[in-house]
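For this view, one protein chain was removed and the others were kept in their places.
So, chain A:
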Amino acid sequence: MSASTNSVPNSSTGSKKSLKAFSDDIWKNKTAKINAELFTLTYGSIVSQLCTDYERDFVKVNNQLFLMGYNIGMRLIEDFLARTALPRCESLAKTSEVVSKCAFKIFLNVTPQVGNWSSSQDAFSLFLDENPLSDFVELPMDAAKELWYSNILCGVLKGALEMVQMDCDVFFTSDVLKGDQTTELRVKLNRVLKDEIPAGED
C-alpha cells in the first residue's frame, strides 16, 4: 500500500461521508482558487471563438472542445493523483463516486449526482445540477441544436480515465442549455486496459 492510503477513505465502510470530507479538505487546503466569473467568461470566449473559427460548424466545435479536454485530462489526472494519492478504483461504482465527489469537487467545486446505471453496471450518468462552465450562457438559435457547450468536460474525463487504464466513451445526452430538464453526462466503460509489460516478457 502506498504510504498515504491511510488517510484515504476505505471503499467498503462509510465511504460516502469520508470521501466527501476528504475532498472538502483538499478543496479547502490544497487547491488554488480563481475567480469563478473569470473562469466562466474565459471558457465562453473560447467556445465563441471556436464557433467563429469553424464557421459555425458545431460538430467540428464539439470535436475540438473534446480534443482540448482530452489533452487537459491526460495531464490533469497527474495533478489529481498528486493531490489525492488515491489508488486505482476496484469497481466502476467506486470510480463514479471518486469522479463526482472528489474530482469534480476539487477542480470545479460541484458534486454531480451519479445515477442512471446501465443494467450491466458498465455505464453511468453524471447529472450536473450546477455547471460552472455554463453560468450566464444562452445558446443562439443556430447553436442550440448541435452544440454541446460543455463538451470539454467529456474530453477531460475521457483523457483522465484513459490514463488510469479505463477506456471509456464520454458524451452528453442532455443539456439544460438546449431546453432539456437536466444536464446529463454519460460515461460508458468499454474495457479496462492492461498495464504494459516489457517486450519479451509475455
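Keep this in mind: a contact is a pair of C-beta atoms (placed from the backbone, for glycine too) under 8 Å apart; a residue touches a chain by one contact, two chains touch by 3 or more; residues count from 1.
Keep this in mind: contacts and distances are computed from a predicted model.
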Per UniProt record, name of the chain withheld from view ["Aspartate--tRNA ligase, cytoplasmic", "Mannose-1-phosphate guanyltransferase", "Trafficking protein particle complex subunit" or "GCS light chain"]: "Trafficking protein particle complex subunit"
Contacting the left-out chain in the complete assembly, out of A:Ile46, A:Leu67 or A:Ala85: A:Ala85
Touch criterion as defined above, residue of A:Ile77, A:Ala143, A:Val156 or A:Val170 at the omitted chain: A:Ile77
Chain A residues touching the omitted chain (full complex): 1-5, 11-12, 74-75, 77-79, 81-83, 85-88, 90, 163-165, 195-199
